[in-house]
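See structure below.
Coming up: subunit A.
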Amino acid sequence: MTTATLETPSQAKPAKQKVILCEGNEAAALGVALARPDMVAVYPITPQSSLVEHVAKLIADGRMDADIVDAEGEHSVLSVLQGAALAGGRTYTATCGPGLAFMFEPYFRTSGMRLPIVMSIVTRDGITPQSVWGGHQDAMTVREVGWVQLYCETVQEVLDTTVMAFKIAEHHDVMLPVNVCLDGNYLSYGTSRVELPGQAEVDAFMGVKDVNWHVALDPLRPMAVDPLTGGSGGKGPSTFVRYRKGQCRGMQNSLRVIEEIHEEWAQRFGRRFAPLVEEYRLDGADYAIMTLGSMTGAAKDAIDEARDAGKRIGLIKLKTFSPFPVEALLKSLKNVQALGVVDRSVGFRWNCGPMYQETMGALYRLGRHIPSMSFIGGLAGADITVGHFHRVIEATEKLMTGPAPTEPVWLNEKD
Partner candidate 1 sequence: MGRSYNTIAFDAAKCDGCGDCMTACATAKVGVGDTARSRIQVVGSADDGFELALCRQCGDPKCVTVCPAGALTKDGTSGVIDWSAAKCVDCLLCTVGCAYAGIALDAGTGHVAKCDTCAGAPACVPACPHDALTYITTSRIYNEVGDWEDLFAPGLAGCQGCNTELLMRHTLRRVGPDTVLATPPGCVPGMGSVGFNGTTGTKVPVFHPLLTNTAAMLAGIKRQYKRVGREVTALAIAGDGGASDVGFQSLSGAAERNEQILFMVVDNEGYMNTGMQRSSCTPYGAWTSTTPIGEGSRGIPSQGKTQDAKNLPLIMVNHRCEYVATASTAYMEDLYDKLDKAIQASKVGFAYLHVYSPCTTGWRFPTDQNMEVARKAVETNFVMLWEYTPGEGLRFTRPVDDPLPVTEYLKAMGRFRHLSPDQISHIQGKVVENLAFVKQMVHRASV
Partner candidate 2 sequence: MEHTKYLVVGSSHAALEAVTAIRMHDTEGSLTLLTRDTHLPYSPTVLPYVVSGRSAPDGIFLRDEKFFADNHVALKRGKALKALHTERNAAELADGSEIAYDKILLATGAAPAIPPIPGLDQVAYHVLRTLDDATKLNAAIKQSKQAVVMGAGLVGMHAAENLVKVGAKVTIVEMAKQLTDGYFDATAAGLIEKAFTDNGATILTGSRVVKLAPSAIGATLTLENGTTLEADLLLVATGVKPNMDYLAGSPVEHERGILVSDTMQTSVANVWSAGDCAQAKGFFSNAKVMNAILPDATEQGRIAGMAMAGDPGLKKYPGGVPLNTYHFFGRHAISVGSSKAPAGAEVVTRFDEANGRYLKVIFMEGRLLGIYGVNEFFDGGVMCQLILRRVDLSSVKERFVANPLAVGRELMSKLWR
């Protein structure tokens, strides 16, 4: 049981871990291998391809004992995994961009069926215009479908989060699918030093697999999965409503579970990642910028430089984007007077970045008005540099005194 493993690990000091050099896609593949899934279904797509190639190679080399299904498309990829999960298997896949769009039909349903499937989104911008480069547009487009979505900042975090994702998904209070989002190009192909946890330690961390206790397609426990509900009479509507409420409760529960599991990870493996919201140099900051994913590295450099220059600026990074960690975010914003939010995708309806839009929603609960603005950068693989972040910092600083612009700032427009 997942809960049973929450006890404090016996060894005080984490075991020494092997250090390797790898790209983010390989780190994800290694994380998957450590989590020992039963089934992996794959369909290649840039920039995810090398991830599934790594998985295939790990299986081919006998370093991972999983059934691999080379499905004929992403729609079937997720469908195969749904079947396997309903039959009791731990399952994994990865996709992005158009693949995720094609997968949408079963994607929507996975959270409804409460299947703890883990899927990496090696984020890619949306087409059209045609592009094969990174951007958060794909993951953002499906943010409202009941999956837990965690964004990683570093290659190491990709590896560690991938393992943790299984445990979060399968937690009995959650039972929801989890996306581990890693930026296409920047994290997928970015090579860095990675510490590789030992298999035995990960096994101990993962505990006993128990993925279909709540819903199963198993002749030993025959049941009808997903009978027709709804309509305007009888038990129909209330059945549906209770179901949906349950999904929302699972999402809210995941906020706590994500924190608990990150804490346990830190204890067992010595690496601590902010589970929901990371505050960087926020102490004594009057204003702040908000980031998501790999752009945060450059942002932190810019913050350091600005602080050195005497600016009272800090940084807030979201790791958990879905469910939106409203309470944690509000806590971080307690003393902030102005806020600039940097998105790597577009919210067409509000003419701003999606994270900005969501943050505005959270700010309403803050009980006081703070000026804020939206920055959109890094689309279609563009780099958001330290220079760009200095522009962000300056513009945010001006909010403290001047009027807030209603238009977003398009960072790479004139690059």
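As a working rule, a contact is a pair of C-beta atoms (placed from the backbone, for glycine too) under 8 Å apart; a residue touches a chain by one contact, two chains touch by 3 or more; residues count from 1.
The candidates were selected such that all candidates are chains of the complex that A comes from, given by their letters.
For clarity, every value in this text was computed on a predicted model and none was experimentally measured.
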Which numbered candidate, 1 or 2, lies in contact with subunit A within the complex? 1
For the complex, give me every residue of subunit A touching candidate 1. 38-39, 41, 67, 69-73, 75-77, 79-89, 91, 105-106, 109, 216-219, 221-229, 234-236, 239
